[in-house]
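Of the protein chains in this complex, one is absent; all others appear in place.
Note that the chains are named A, B and C in the order they appear, and that numbering of residues resets to 1 at the start of each chain.
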Amino acid sequence: MIEAGPPNVDLARVVKLADFEALARERMERATFDYLIGGSWDEITRAENETALRRRRLRPRVMLDVSSIDLATHVLGRKAAMPVGLAPAALPGGTCGGAEVPVARAAARAGIPFCISTFSVCTLEEVASTGAGDRWFQLYIQKDRSITRDLVERAAAAGYRAIVLTVDIPVPGTRERDVRNELPAPDHFANLPGSEAHGQERDAFVRELNEQRLSWDDLSWLASLTDLPIVVKGVLTGEDAHLAVEHGAAAVVVSNHGGRQLDRVPATIDVLEEVAAAVAGRAEVYLDGGVRRGVDVLIALALGARAVFIGRPYLFAVSVAGEEGVARALGLLGAEVSTAMALLGISRPADITRAHVC
Amino acid sequence: MIEAGPPNVDLARVVKLADFEALARERMERATFDYLIGGSWDEITRAENETALRRRRLRPRVMLDVSSIDLATHVLGRKAAMPVGLAPAALPGGTCGGAEVPVARAAARAGIPFCISTFSVCTLEEVASTGAGDRWFQLYIQKDRSITRDLVERAAAAGYRAIVLTVDIPVPGTRERDVRNELPAPDHFANLPGSEAHGQERDAFVRELNEQRLSWDDLSWLASLTDLPIVVKGVLTGEDAHLAVEHGAAAVVVSNHGGRQLDRVPATIDVLEEVAAAVAGRAEVYLDGGVRRGVDVLIALALGARAVFIGRPYLFAVSVAGEEGVARALGLLGAEVSTAMALLGISRPADITRAHVC
Amino acid sequence: MIEAGPPNVDLARVVKLADFEALARERMERATFDYLIGGSWDEITRAENETALRRRRLRPRVMLDVSSIDLATHVLGRKAAMPVGLAPAALPGGTCGGAEVPVARAAARAGIPFCISTFSVCTLEEVASTGAGDRWFQLYIQKDRSITRDLVERAAAAGYRAIVLTVDIPVPGTRERDVRNELPAPDHFANLPGSEAHGQERDAFVRELNEQRLSWDDLSWLASLTDLPIVVKGVLTGEDAHLAVEHGAAAVVVSNHGGRQLDRVPATIDVLEEVAAAVAGRAEVYLDGGVRRGVDVLIALALGARAVFIGRPYLFAVSVAGEEGVARALGLLGAEVSTAMALLGISRPADITRAHVC
Partner (left out) sequence: MIEAGPPNVDLARVVKLADFEALARERMERATFDYLIGGSWDEITRAENETALRRRRLRPRVMLDVSSIDLATHVLGRKAAMPVGLAPAALPGGTCGGAEVPVARAAARAGIPFCISTFSVCTLEEVASTGAGDRWFQLYIQKDRSITRDLVERAAAAGYRAIVLTVDIPVPGTRERDVRNELPAPDHFANLPGSEAHGQERDAFVRELNEQRLSWDDLSWLASLTDLPIVVKGVLTGEDAHLAVEHGAAAVVVSNHGGRQLDRVPATIDVLEEVAAAVAGRAEVYLDGGVRRGVDVLIALALGARAVFIGRPYLFAVSVAGEEGVARALGLLGAEVSTAMALLGISRPADITRAHVC
């Protein structure tokens, strides 16, 4: 369970995103930490997201004017203070004040998008009530399409700016840490009235709720419900990226769900170029999975992403130090991106090219 | 020695095949565990069977109808509940009730083929007497061909559905664990009347019994003895796979004997495509070696196998928890295959294609 | 802080450059050792400089006359006793007598170039006053170009033979060891009158002092100030190497600043051929980063370098044993180069060819 209190860590001692993971490992209940860190089965893909990024090499250019670095970019047509967003995550419990609210505030302060999950602890309206900010709403298509339609309408009404359709979870991945820890089901899912009574374990509930009989026409249907742009999250092949665009996606997220769904799929960075080539500029391409350093952000941009999303780093940050923790995490990451841009010889995210990676 | 008793492990705590290996390591006599886990010489091939599978990456497709997953397939023209069978194994001793009988019962319950070994602890008739089930009989060609003929006739009479000819053991591999442990010879081999008196160590007995003067014509001769389909097990090259088919094999098993014969041969998954290409659809292709996860099964199918066989995992399972142990192992593996199929976007084993692996 | 005293290590027990690192690790203040050993962020590039060299393989030729090995070469038109120089380094403090002075003396004794840093502990004039020797002066281009001009003029007046323009530090890299250790700023930078009062941390001072609004025209301007040859240090691409030559560089140093600037750039040895090809003989090419063995020197020469520069090895050597330490380090390295040349079948640095590496 994640509960925000006054931060009792010295944030000045936190100098990189990975420090939050180390702090969380020490401080969180083991089952909660395991829930956050875990991947499916052998956790090969989870680990490879990071190692594949670390294997990439940059080609820096010198003697260029980097006196004025600006990290800002545009994501779905809106300005983002840096090419980074916060990925949706189903938190393992806690109270609303300790979960999405501090994250939403930190993201708004940092000027970057935050996407909340259908399975958020707070209602989407509670998160929206925290004030300004570029907020996106993540959903699945439910067997009962009226649930989906209601969620879309509520999200639009609450000022969410995009619908993120997660497509890589027709059934839940098997995270063996959670199986061993007998992770308790959350009492309810705030966005789903009536879910208090589900009285069953989480995966079975999700499996019962969500549609397994999907087709790309469902994406067209979803797009027809709303004027909000649809972001398709969980694509790992050029074929699917093409289909997503053909059926109305404004953007695709190259994602393997942080290695939590199908183990043994490639690291996201290793399929990004294939996806970007298939999209061919018709939509935006994002990436999540394994981003821990500013250089990771730039590597993804060089290989075709407009922005990246981070997940575990901000979850660990909020768990150990609340809103200030997330703010610190974003501050560190932004500083790293800025330094790396200067050392690459670029001033704007748009300046990066394929020639900046080996 | 493997002896079945009431299972004294909490099977609910066993969440993956590898857990049985860990339990067996704790509970079995060291010499017996070593016999099962060991490979020949430096055990490079034994280890690589697993690592080579783990290096492969899958390409999952999304937004597909996976509401109705069916693992069933056909193997040698008969339905199998999933594309998995149990490989033959010469057990190191124990009583019949603790050896092939519980395995045969578990395989029958799971609806998958079980292949018993010539060097089984039970007679092939005892195994057959356990009831229905798709059972195959593994044999070698003996110097005295009448022994071979008798075994084939007995197998056919007892309802075995296929003859599996092992071709990779003209001489036994050197498993140094067994040499160091001075593994005692079994008292006798149940299927070979008179073997009680052999009074010599196992490898010498096998070497004396089995033919080293083989040619592919021996396969034709074997095929002429029976209407049962002949499966040739132990092929690692396209050349030999072609020859096997030319001489009457209904199927070939890409196998390196679990790394127990010639060390330094490739992992089976790394030669599967070569073999499948040489067979070119004229026979079925199976694979054994290193399969520990549902994703391994699907990787093998994508690269040309119709089914895979597992060995050590069920041996460890039966050793620690008897028939229920094997049933649990098969249940876990089937659940993994099912989840992986859903996450790959396929509903039937036949849906998988080469494009599903990188 | 580095302070020279009478060497209290038995230099006869030091048999390779890496021994000095081990001794320094034991004997230096942790923060100072960390300052010297550290790289930026995850220190991937720092480590890879060494590992990439160790991965290269040599092709030795036999039955050749190697009775008279001569390590001497020419660097910038002057004879060097071996194809090795001492790279510039901003030392973390100490007194002049413990810093560049013993290094300068040892380099002069060894007959090789020594490049001092703008941020040296001694003034460039103090270093020059130690007597003969091939000395180069490293600088940055400052926002206030008059500072740069003064430094160039002082260097020329003091007999420095080359100006080394460092181009890979528009902003300082983030070395997290120093951040964690709260490395104190040096009291002042001897070459920069008035710097005593900067009263701020080192990186901020450097950032404020140095120009971030650079272009290649600044190199032309620098070249116009002096008759000294200009060496451009910090190039990792063929594109920039070409531009450097076009704008007047007499030599380029393939360098990633010892992995202290942008982490995730390639090991220098891995881009040396690209740079050498782009330069195409129009200028000299040097390399620094990861050179710890005589064979490393020869590998770099075979791939296009005229000479290599070492940094950390001599810094550790001077820190543990003063001038004699550096002399021992250079003696060991020279002996290794000599032995390796004999075993490669070459007598002169110029004899090495691309065919000597795989």
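FYI, a contact is a pair of C-beta atoms (placed from the backbone, for glycine too) under 8 Å apart; a residue touches a chain by one contact, two chains touch by 3 or more.
This is a predicted model, so every value here is computed, not measured.
**Student:** The chain left out here touches which displayed chains?
**Tutor:** B, C
**Student:** Can you say which of B:E26, B:D42, B:D65 or B:E153 touches the chain missing from this structure?
**Tutor:** The one listed residue touching the chain not shown is B:D42.
**Student:** Looking at B:G133, B:P266, B:G325 or B:P349, which makes contact with the chain not pictured?
**Tutor:** Selected residue, touching the omitted chain: B:P266.
**Student:** Could you tell which one of B:P88, B:G234 or B:G290 touches the chain left off the display?
**Tutor:** Selected residue, touching the omitted chain: B:G234.
**Student:** Touch as defined at the start, partner being the missing chain; which of B:V167, B:L183 or B:L209 qualifies?
**Tutor:** B:V167
**Student:** Considering the entire assembly, which residues of chain C contact the chain that has been omitted?
**Tutor:** On the side of chain C, residues 13, 15-16, 54, 56-67, 293, 295, 299, 335-336, 339-340, 342-345, 358 touch the unshown chain.
**Student:** Could you list which residues of chain B touch the chain missing from the display?
**Tutor:** 41-42, 44, 167-168, 170-171, 173-174, 176, 179-180, 211-216, 218-219, 234-237, 239-240, 243-244, 261-266, 270
Going forward, only the chains that are shown with their structure count from here on.
**Student:** Which word fits the touch map of the chains here: line, ring, star, complete or other?
**Tutor:** Contact pattern: an open line, chains touching in sequence.
**Student:** Superposing the C-alpha atoms of chain A on chain B takes a rotation of how many degrees, nearest 5?
**Tutor:** So the copies are related by a turn of 90 degrees.
**Student:** Could you tell me which chain's Cα centre is nearest to the average position of every protein Cα atom shown?
**Tutor:** A
**Student:** So the centre of each chain is just the mean of its C-alpha atoms; given that, what is the distance between chain A and chain B in Å?
**Tutor:** 43
**Student:** Distance from the CA centroid of chain B to that of chain C, rounded to the nearest Å?
**Tutor:** Centre-to-centre distance between chain B and chain C: 60 Å.
**Student:** Can you list every residue of chain A that touches 2 or more other chains, as numbers and ranges?
**Tutor:** none
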